[in-house]
Structures are given as C-alpha cells and as structure tokens.
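The structure appears below as structure tokens.
Shown here: the complex without one of its protein chains, the others still in place.
Let's look at chain A:
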Amino acid sequence: MQGLVVWFNTWKFQGKTVPFCPLPTGKTQNTRRMEGVSRNGEAPQLLDFIAKEREWLMKRLQEQSHGPPPPPEDKALELRLGPPGDEDRSNIDFTKNCDLQKDESPLSLGYFNGRNQAQAQNFAPYLQFSPSISQTQLPVLAKDSSSDTVDLQNNNDTEKKKALPPASAAANTAVPDSSQKRTAPAPVVGWPPLRTFRKNLASSDDHGKPAPKTHQNAVSSKIVSERSGKGLFVKMNMDGVPIGRKVDLNVYDSYQKLSAAVDELFRGLLAAQRDSSGRGIKSMPDEEKSITGLLDGRGEYTLVYEDHEGDRMLVGDVPWHMFVSTVKRLRVLKSSEISVLGAGGQKQDKMPSDSAMQ
C-alpha cells in the first residue's frame, strides 16, 4: 500500500522540535538512515503538525528565500503545497493524508522508488531530496494511489508540475552551503543509465553492494573504492616468508580479487623460501605453486586480518567496503594454525597455542 513521504529537517517550530523523517523506503532497500531519523510510525503525528501549521510553513519558506523574486512568468510556479493548480490551498486534503495508517510504507516520490512511478508521478518528483541542501525542507505530500486523487491530479496538469521544483529551489537558495554531507536518494530502477552485466557478476561478487555493478561497455565489477582516493596501503605478512608486502586495498573491490593478488604477490616469495638452494630473482612461473583457497579454508593458507581494535578476523565475513574501512593489517596464515585459534576475534598473540580455545 503506498503511503506518503513526509520530509522535513529539524527545525524549531513554535517551540517544538520536529525530527527528521527517514528517506523514502517504500519497496527499495534503503538501509541507510540519516541522523536523527524518526521511525515511520511518527509520520502521522508530523502530518498533523503540518496540517495545522501549513500557513506558517509557507510564510517561513517564503521569508527564507533570499533569491531574486521569481520572474513574472513563474507566477504560476509560486510555492505551493499539495496539488498545485488548486488556487484555494486550504482545500487540500491534508486531513485525508493525516489519517495515514501507521503501517503504510512511505511512498517514495517518483524516481526514488522506480516501482511507484505510477502513483508518485502525480507529484513533481523532481525535488532534490538532500537534507543538507536546505535547512528547512518543503514537506512534500505525494498523493495516495486512490483514484479520486489521481483524477484530481490529472485535471491540473499544466500548473501543478511547475509548483514544486522552484519552490524547492527557493528553499534551497535560502540555505548557506551546508556542512552536512549530502546523501544520495535511494536507488532507482535503471538509473543512472548504465549497462548491467546480470550474469557476469557472479564471478566477482561483492558481498555488500546491493545494486548490480554497472558499467558501460566493459566487464562490470571493477569499481574501485574511493575511500581515500589515493591508496589504502596495509601491510601483509605470510607465514614462512620473512619479507612482507604492502597492498593497496583501493585497487581491489572484492575478496576474490584480493585473494588473487595475494597469490600473485606471495607465490614467488613462497617458492623462493621453499627452494633453499635459491634460484635467484627470476622465478619460474611453472614451478611455483598457486596459493588458493585463501578465503574458504580449503587451501593450505588462509587470509586473516587485524582490525582497528587489534582483533584478528577471518577475511570475507563482512561486506567489502566495511572490511576496507576496518582493516589495519593482513596476514596469510597456515590453515592448520587457524583451527588452533578460537573462532571470532581474538587479541593477537604470537604463540597461537597459547590462545584460549573455544
């Protein structure tokens, strides 16, 4: 059942503080929440709030607009709430909307939830839904999919759409460049328009990313984390190899790739170690044994990491981007030694046999 999205920022409103409403979730999986997010259940309360104080809101938004007065032809584009085209705004069925069921999921407007286009499109779904852009947001009330409101919308084609975007623009100009980070809206089906590789994703699946990796014209899954933008180097040591390596985790975007890189980096070194006679720098690729099974425990070696708390963790449990943000150091341990350590994080200990066993 489609619901409404009510969106506002916190503001002092006649002495009361009104909290954020969450980004529209509707049918999309938007697990990110902004700070101060309120639960959907509070929506009806807030609506009541708005209904009573609508005039205040309009006045406040207009006051806050420091931008140039709208050109004459934009008269029709003046700030409006509810379905524009209605000259008499007090007739807007705020009360109807205020009777939202608690369990109605908020309707994501327009593009925010690709599936809800049919309903949402009645309202200008073209607003920038970024809390940071404006301190006072225009509460947008999208109509329910009930047929009478749909008809209402259809009757007011020309005027209505023009109303909201400049309104939000007006609201936006009022706000100084916010220090808050802009968060992007929830993903929309097929947007941005990039080609997807539905089936080719399997081989380099990134556990965490919800949206399919997309890419125009190329194999998709090489999207690199931009965390630091410049390189996230962590030390990596391998059991039995005295010399460690440094790896730039930003170069990889999945565990498979990291595992492959570990193989590449240490294969030669390991072979050199094993070959006690030492064949010099040039190693024979054929004679080096590939290091496999780093992630699934089946190989001779297993990849573990140390996080910022100093705990040693098996690589591969958390989504990649989460891993990259917490990893401090990597180790390639002999799988036989792993079983000696307990499962889960443990303080690093040089003597695995000393660690408590579960």
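Just so we're on the same page, a contact is a pair of C-beta atoms (placed from the backbone, for glycine too) under 8 Å apart; a residue touches a chain by one contact, two chains touch by 3 or more; residues count from 1.
In this text, contacts and distances are computed from a predicted model.
Not every chain of the complex appears here, and the one that does not is recorded in UniProt as "Protein TRANSPORT INHIBITOR RESPONSE 1-like", selected from "Translocon-associated protein subunit beta", "Complex I assembly factor ACAD9, mitochondrial", "GPI-anchor transamidase" or "Protein TRANSPORT INHIBITOR RESPONSE 1-like".
Across the entire complex, the residue among A:251, A:295 or A:318 in touch with the chain not shown is A:251.
Contact with the chain not shown here comes from a single listed residue; of A:244, A:268, A:297 or A:319, that residue is A:268.
Contact with the omitted chain, checked across A:188, A:232, A:271 or A:295, is made by A:188. By the touch definition given at the top, chain A reaches the unshown chain through residues 32, 67, 110-111, 114-119, 121-122, 124-128, 130, 145, 154, 157-158, 160-162, 165-166, 168-170, 172-173, 181-185, 187-200, 202-204, 209-211, 214-219, 222-226, 229-230, 248, 251-252, 257, 261, 264-265, 268, 281-283, 285.
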